[in-house]
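In this view, the complex is presented without one of its protein chains, the others remaining in place.
Per-chain numbering from 1; labels A, B and C assigned in written order.
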Amino acid sequence: MLNAQTLRMAMGEIASVMAENRQYLIELDQRNGDGDLGISMSDGFAAASAFVHTSEETDLGKLLVGASKVFNEAAPSSLGTIMSFCMMGMARTLKGHESADTALVGEAMVAGVAKIMERANSKPGEKTVLDALDPAARALCDHAGEGASAAWQAAAKAAAEGSDSTANMQAVHGRAAYYGDKTIGMIDGGSVAGKLIFEALNQAIQKMD
Amino acid sequence: MLNAQTLRMAMGEIASVMAENRQYLIELDQRNGDGDLGISMSDGFAAASAFVHTSEETDLGKLLVGASKVFNEAAPSSLGTIMSFCMMGMARTLKGHESADTALVGEAMVAGVAKIMERANSKPGEKTVLDALDPAARALCDHAGEGASAAWQAAAKAAAEGSDSTANMQAVHGRAAYYGDKTIGMIDGGSVAGKLIFEALNQAIQKMD
Amino acid sequence: MKKIINQPGNFVDEVMEGIVAAYGDRVKLLDGDRRVILSNTPTRDGKVGIVTGGGSGHLPVFLGYVGQGLLDGCAVGNVFASPSAEKMAKTIKACDRGNGVLCLYGNYGGDNMNFDMACEMVDLEDDIKTMTVRVKDDVASAPPEAAERRRGVAGMVYAFKVAGAAADEGRPLEAVAAVAQKALGNIRTMGIALSPCIVPDVGKPTFAIADHEVEIGMGIHGEPGIEVRAMASADELAEIILGKLLGDMPLTAGDTVSVMVNGLGATPKEELLIVYRYLHKQLSEKGVKLVMPHIGEFATSMEMAGLSVTLFKLDSELEALLRAPASTPFYTNENI
Partner (left out) sequence: MKKIINQPGNFVDEVMEGIVAAYGDRVKLLDGDRRVILSNTPTRDGKVGIVTGGGSGHLPVFLGYVGQGLLDGCAVGNVFASPSAEKMAKTIKACDRGNGVLCLYGNYGGDNMNFDMACEMVDLEDDIKTMTVRVKDDVASAPPEAAERRRGVAGMVYAFKVAGAAADEGRPLEAVAAVAQKALGNIRTMGIALSPCIVPDVGKPTFAIADHEVEIGMGIHGEPGIEVRAMASADELAEIILGKLLGDMPLTAGDTVSVMVNGLGATPKEELLIVYRYLHKQLSEKGVKLVMPHIGEFATSMEMAGLSVTLFKLDSELEALLRAPASTPFYTNENI
């Protein structure tokens, strides 16, 4: 069950996974970009985690709006901004809720992904973070009936597979687009960040179980 | 016997010796200076040689004034300017002469060295070109009575010994002065240029003999 | 490569402190915020505001163009990173004098998304009207048929100048945006890079250029160019650049152009002049008139070696706007 308390745990978990993978994400981004991905993801989630840990807010929507703003302040890079969009999109669904079951969280995640697509003018299949987030959000919805543990397991698996699948795609967005077909064969760094988010969330869920 | 014709030969000889030693002089100057010595000596003497070869002038003094100006235009570096001073000083002694015997050439060279000392505010013993030129000019005078061949041989020997002696001196002039006592143990590049001049002149004389 | 810095994480803050220490009479931070810089020059009531924003590490771009006759404010990001939407929104608010604000900045993903968000924020929260013009002058970054995807590089300086002068004249927001867009239609840039640069937080070059090579068309953050080739002479490099620029925007006899030869950071001014010499010769021979040359460092990438060339084709309106007086701590056309 997602509530302010578990959201704090979840955000903390993502922040520490990003911190651990900081250097790895930098290296992934350096191949087709400027190498800031590890910095923005670890700084952004650290700030968002600090925010939710100090906020007294119990409304999930409002908590996420705050986290989104703080995230953007700390990490206004492309993927940082995209993460803010995602939280903003989720917030709209979760507004007025102090807790949410897996189905509602799945619905919120789908809304978050939709917000990204609308604002960043992109869609799955274009070698971006969406290739991890979109299938994961959908898997969460699809498997919500099987219980949190199974649903998050499925979501994490979908995110990982989605991220892997970016290796065969050609980048059309962001700095990577300048590298054209040289990007084919390399996994997209943003999608790895997406995969890591669901890995972290899945771990948090399994711990709680 | 120095006249316009032998002056051309002499200048040509020095120019080709400097061209051959261009890289060597660059390397000597790089240790305590900026490395331009080889460039300025080869450019300067090439220009002076070209000038005397094309000039119709027969007055030795006027020929040397012209060579001095051309030399300065082509190589206005420290040592280049010092060489111009030297020719200017020599010209004063040789003015009005269409030919000069070894004694008169020796006198002119002493005057040339004096001109350098006056204008460059330096004297032998200070690790400069003067340590080659001054003993050589004096040797030329001292041995003039023994005939040109012996006199020039003695002058070349004095120049070479004078140049070698700079190894034990500390530089106080020019860029080398900034290196202070680090210059002790290294031969002065300018004095090597001075030695090469007398080597070239001696060779020219021995050829003529 | 070494950097004269303190803690890498303080790089941008300390640069901003240096700017305020040096030029505090002419620019100021918004409420002490080292990520929002505003002009201190009084402007007429109701003047349309012009703001920009973008990553640090490109001085004088972006914030160096805040000042008299140019920009009203700038949101400052980390090195090579967009400022946040929040900082942009604050900048826009501070620069609105009731007649709206033009957001004029380089076409990069992060900047685009954040400025869009900022514009939405000030619209919803403060009823401020904004318009957006993105600079896309780098011909090497996409072919003509995909010109919408091109990056913004040194040509943005000309766009700043023209928009700034138009706003100073009292033109309304739509007209300022339109003339900036018109100028950009006449602006093309291409650069070459000889050596990389170091993002302080990363501490080592994030891309490499071989010792004997040059990258034609490389972006100002090290984005790949169109060709890596053996180092060539100044004239050959200038010829390649000019050919590419004229292929995209032909110039013919009778045209007037301002040429910018912009050093990326480590390239000596002597070399910029040698390149200008070639461009001047070639263009003059075509019957093109060259006015107001901009030769120097206008948009850099810290210690990157290389240069870019920008052609700005002028009509009488654009030339007048380019010549209108402007003065910031980093730019003046008094002696151009």
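What we mean here is this: contacts are C-beta pairs under 8 Å (C-beta built on N, C-alpha and C of every residue); 3 or more make two chains touch, one makes a residue touch a chain.
It should be emphasised that the depicted structure is a prediction, and the values quoted were computed from it without experimental measurement.
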(message) Let's see if you follow the contact definition: name the visible chains touching the chain that is missing.
(response) B, C
(request) Identify the residue among B:76, B:125 or B:185 that touches the chain left out of the display. (result) B:76
(message) Applying the definition given at the start, please give the residues of chain C touching the unseen chain.
(response) 1-6, 11, 14-15, 17-19, 21-23, 56-57, 59-60, 67, 194-195, 211-212, 214, 231, 233-235, 237, 265-277, 280-281, 290, 293, 295, 297, 300, 302-303, 305, 307, 327-332, 334-335
(message) Touching the absent chain: which residues on chain B qualify?
(response) 26, 30, 34-36, 39-40, 69, 72-74, 76-78, 80-82, 84-85, 119-120, 173-175, 177-179, 182
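The working rule: only the chains that are shown with their structure count from here on.
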(message) Based on mean C-alpha positions, which chain is nearest the centroid of every protein C-alpha shown?
(response) C
(request) Could you give the separation in Å between the centres of chain B and chain C, each centre being the mean of its C-alpha atoms? (result) 56
(message) Quick check: how many Å separate the C-alpha centres of chain A and chain C?
(response) 33
(message) Please tell me the distance, in whole Å, between the geometric centres of chain A and chain B computed from their C-alpha atoms.
(response) 79
(message) Please output the residue numbers of chain B that touch at least 2 other chains, ranges allowed.
(response) none
(message) Residues of chain C that contact two or more other chains, please.
(response) none
